[in-house]
Structures are given as structure tokens and as C-alpha cells.
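Omission of a single protein chain aside, the complex is shown with its protein chains in their original locations.
Letters A and B mark the chains in the order given here, with residues in each chain numbered from 1 onward.
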Amino acid sequence: MNYIETDGVKIVLRNFGKIDPLKVEEYVARGGYESLKKALTAMTPEAVIEEVKASGLRGRGGAGFPTGLKWSFTKKDADQKYIVCNADEGEPGTAKDRLIMTGDPHGLIEGMAIAGYAIGATKGFIYCRGEYTTSINTLNHAINQARENGFLGENLFGTDFTFNLEVRSGAGAYVCGEETALIESIEGHRGMPRFKPPFPGGAGLWGKPTVVNNVETLANVPVILDKGADWYKSIGTEKSAGTKIFILCGNLRNTGALELPFGMTVREVMETYGGGLLTGRDLQMVHLGGAASGIMPPALIDTPLTYEDLQAVGQGLGSGVILAIDDQKDFMSYICSNTHFFEHESCGKCTPCREGTARINEILHRIAAGDGTLEDLDNLKDLGEMMQISALCGLGQAAPTPVLTSLEHFMDKYVEAVSGKKNEVNEEAVATEAIHKSYYEAAPIKLD
Amino acid sequence: MGCCQPIDKVTAIVEQYKGEKGALIPVLHAVQKELGYLPKDALETIAAGLNIPASEVYGTTTFYTLFSTKEKAENIIRVCESGPCHVSGYQKVLEAIKEELNIEVGEATEDKKFYLEMTACLGVCAEAPAIMINDKTYVNLTPEKVKALLASF
Partner (left out) sequence: MINLTIDGKQVQAESGMTILQAAKANGIEIPTFCYDPALSKAGACRICVVEVEGARLLAAACVAPIYEGMVVHTNSEKVQKSRRINLELLWANHNQDCLTCEKAGECKLQELCYKYGVTESRFEGKKRNLPIFDDNPFYIRDYNKCINCGKCIRACQEIQINETYDFVDRGFNTHPDTAYRVDLMAKESPCVFCGNCVAVCPTGALTSKINRGTFRTWEVEKKVKTTCTYCGCGCGLELNVIGNKVVRVTPDLSGTTPNEHGALCTKGRFGFDFINREDRLTNPLIKENGKFRKASWEEALDLIASKLKGIADVNGGNSLMFLSSARTTNEENYLMQKLSRAVFKTNNVDHCARL
């Protein structure tokens, strides 16, 4: 994965490219596991939670929930608690957790051990997506090293704190990035989300209080303890503290992942680090934040990349993807690829998502093939808005977002597509549909 | 106990995970790695060995796209069709693979060397288009590059 070097402060990628990720001693030589030692020997669990709360760290998986607050909601008295790392990085365009896991696995392990201490969990799981075989191997190697060096296991740093860690592999299901589906999957079940409440902090893995945090979130924790909440809070903006890994991809001159403090605008990042678009091309749209986030029109690219600024314009930071799409790309065909993704990844448990994602995809393909009507556009909006408020989990609630935001900002393209231009068949869209169709027909129906 | 029959290998894997919480998915992974897919008798052995209802074992197996209940081929090609790969032109790479191997998505070559399927994001989006063959990811592909890659198998 391409990594783009920047001049600014690095937190989660502080060691990236500077150490051999397979050698724990190199991590230790750069101050590794000092924060864990500090937490265990000089801080109470409550003090750790307070420090993380004060830092303003928010979940980096997409929802942006304050991490310290999430930790403080964990049920206090329980015979067993768990800390779970969500490494099911499935949001299309997202390639950040992979960088951390393969580039600095001990940073994640240390973050998890600290989180475990803070909430009172003696056991942790890293749920890594099955396609990330290198990450899984690297993590397993690093966990063994950490255990051999006394950073995992019993009586860490001479205290009575015990913490063990295990990697579990996903098996190809985007929905397992949803925390309760992830928990179901670790338990060995179909990855179908649970209704909430109860929240995992009350009853999660095997019914025990569980905190689920994203890889990037946890990798921030050792640095927060090392340098203090005040230092951390001084980076980024008031409501979006610290740094974020952004992934520049799509039709830019340079593509890759980079760590930046919150606050630069979308345009600045694309131009400064992405090198802008190819000569002679114009920006059509930016799909910001991943497949489940909004489609951003060029008019909004001067919005700063912070939780609050993006929310104010009806967009979202999501997982940090900046997918630039130029004017050479077919609009409908892109939207179809997105709706196809959600139909394929819906778990099938709740009606709005199971049936809704399929119908949205069907209508979009119909429009792209030149058979759409104006009523189709109304129906898309009705259905999308229903899913946003009625679906069981975040997948179904977010799945219509690209369609709804693109209806908002690109209505002219939709109207054009449904306005009696049936003869002008969109070849790219038809080709895409053919691929999708063959895919479904290939789905196994009966066991051989 | 002999260890020559595939089913004995399944039994051995199940034994290894017995008593572990949430063992089903790790066991399915391990068995698939051993056999290439998850045939019915393997699922039956897993259900009995882990004391999980067969319906649950089967339901779980069919939920996840990385698990297969049918035999595919020696090498499984997964072409990423997510947004960044779409924008970067995975379609041409896919066409090249189909042409080179003379198969459609969801099919295996006659010699059972390759099986072609689509996948969601592989997490290498800055180097799209990308495909995975078995457990390795290949990036920045063009029709020419992918043809050369296939020839190396």
C-alpha cells in the first residue's frame, strides 16, 4: 500500500517505515510499551479513562463516538470483560488499519492492553478480516513476541494485571464491521447484528461487558498516555482532536495513505498530497468516507476534514477515504457499483435492509440502462429515507446515503438518465450490470 | 488412527479446537485450508465434534463469502469490484482474465486450475485495480500485467 510521507506530526503511523514490524525490540527502542508500563504502575484504570476522555479521542471506524466515554459506559462489576479490536476493515477505499497492523503491530497491541486495563478486561480479541492474511500473520507473530517479552500474559510489569490477546479471522462479510455482528462472528455465528440495547458495554461477547474499538482508535492510546491529553488535544480542531489517516484514491496523480491532523480541506489534501487530477480533467465528485458515506459535489470540497464541519454540510468523515472521481467516469455506473455492494453485503436479517438494498440496486440499474422513470427517483428517496430510520443496524441505515446525497447534489444527472433517452444506452453501466448479474447467477444455490 | 483420509484430517482439526469458545469459524477456516472447500461430510464431522447443530454449522458456512461448500479450483481469483477499483477500471482487468482463461465469473477452467469470482474491497485502494489470487493480493493491474501474472501460475 502506498504511503505518502508528510511533514506534520505522526501518531498512529509514528513508527511506520522506521521499524521492522516483526522485531519487538525495535518498537521498544522507540519508547514502545512505556505507556502500558506507566498505566499499570502509575495510573488507576479510572485515571486512564479520564486521560483518554480529556484527549477528545473519537472512534476512527466511522461513527466518531468519544472513546473515553465508551470505555466509561462499560458495566463495572462483571466476572469477565472483553476488549475487542475491530480490524474488519471492509469499508471500500479504506486501507488504514492494514497499515497499522502490518507496519506497527505492537502499537495496536499496546493500545489494547491499556484499554483492557482501563475497562477491566483480561482478554482481548482482534477480529481481522479474512482477506488480510499478511496482517493476521504479522499480528500473530507480534503477539507471540509480546508474550515472550512480558508485555502480554500474567502479572504484567509486576502488577496483578493479566492480559491475553487472540486474533480471530473474519470470513468475508462487510457487516461484521458492525460491532454486534462482529461479536456474533467471534462467537461462531452468522454475522447478523443484534438489536440494541443492550449495548456491548453492558452485554457483549458471550453476554459479558465488551468494548469494541477500531484499530486506528486503539493505536492512538499509547501516545495519548505518553504525551498527555493536553498535547493530543492541541492537534487538530477543538471537536476533532488528533490526527486521522486519510486514503487518497481514485483519479488523482498520487494515491496513497497519509496521516494528517484534522482540519485541512478536502481540496487542500487532494491538491497538496494527491497532486490533483490528471491534466484536462475536471472533478465530478468525491466519495468521501467510504461506500456508506455521502457523495460530495465539487462545490463542497472546501469543507475542512473534521467531524463537525462535514456534519454541518450533510457529509461524513467515515473511515477517511477520499475517493476522487473525475468527469471521464460514468456517474450512473459508479452509483450502481455502490448499490450493488450493499445488496451483496446486507446480512439479510431485517426487512428494510435485506429487501431495500436489493430494490435500490435494481432501480439504479434500471435507470442506468435507460429504463428509469421520474417516479423511480421519488421511490428511491422514499425507500432510502425509510431505511435510514427503520433498519436494524448501521449498515442498513447508511446504505442509502450515497444514493440520497447524490440525488440531492446530482439531480440533473438522474433526471437526464430518466428523461426518455432510452436509445442512448449507457454502455459502461450495462457492462457493469452484466458482471453483477453473472455474479449472482454464480451464487451457490444447492450443495453439491 | 490413520491420517490418510481427508475426513481424518477434519477430525484432527476439530480435536485441536475442542473446548475453545467460538471455535466454529476458526475450524471452518482450517478445514477449508486443508480440503480446499467444505464438503458435506466435513461439515457433519465438525457439527458432531463441536457439538453444534448441523443447521447452524451449515447456516454459518453459507453466510460468509470466503467459505465454499463446493469445490472450486486449485487457484481462486478474486477480482475487487469496490468503488476505487471501479473508478480505476477493474472492468478491463476482469475482461482480460475472462478472455485469458475463457471462463465467466463463477466458473472454473476446465483443468480446474483457476476459479474466478468477484470480491468486495481488498484494502489496497490507492493501488487499484487489485485482485487476490489465493491469499495474495496483486495491485496496479492492467490487462497486460494480469495476463502475465496468470501465466506465472
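Following the convention adopted for this analysis, contacts are C-beta pairs under 8 Å (C-beta built on N, C-alpha and C of every residue); 3 or more make two chains touch, one makes a residue touch a chain.
Small disclaimer: the values here were computed from a predicted structure and weren't measured.
Check B:K21, B:K40 or B:K70 against the missing chain and you find that the one touching it is B:K40. By the touch definition given at the top, subunit A reaches the unshown chain through residues 173, 190, 192, 194-195, 197, 343-352, 354-359, 362-363, 375, 379, 382-383, 386, 389-392, 397, 443, 446-447. In the full complex, the hidden chain is touched by subunit B at residues 40, 43-44, 47, 53-60, 62-63, 65.
Operating definition for what follows: only the chains that are shown with their structure count from here on.
Chain contact summary for the complex, subunit B toward subunit A: residues 21-26, 28-29, 40, 52, 56, 59-60, 62-71, 81-84, 86-88, 91, 94, 104-107, 117-128, 132, 135-137. Partner subunit B is touched in their complex by these residues of subunit A: 1-2, 89-95, 97-98, 129-133, 168-174, 185-192, 206, 247-251, 255-257, 287, 291, 321, 323, 325, 329, 333-334, 337-338, 340-341, 344-345, 347, 428, 431-432, 435, 438-439, 441-444, 447-448.
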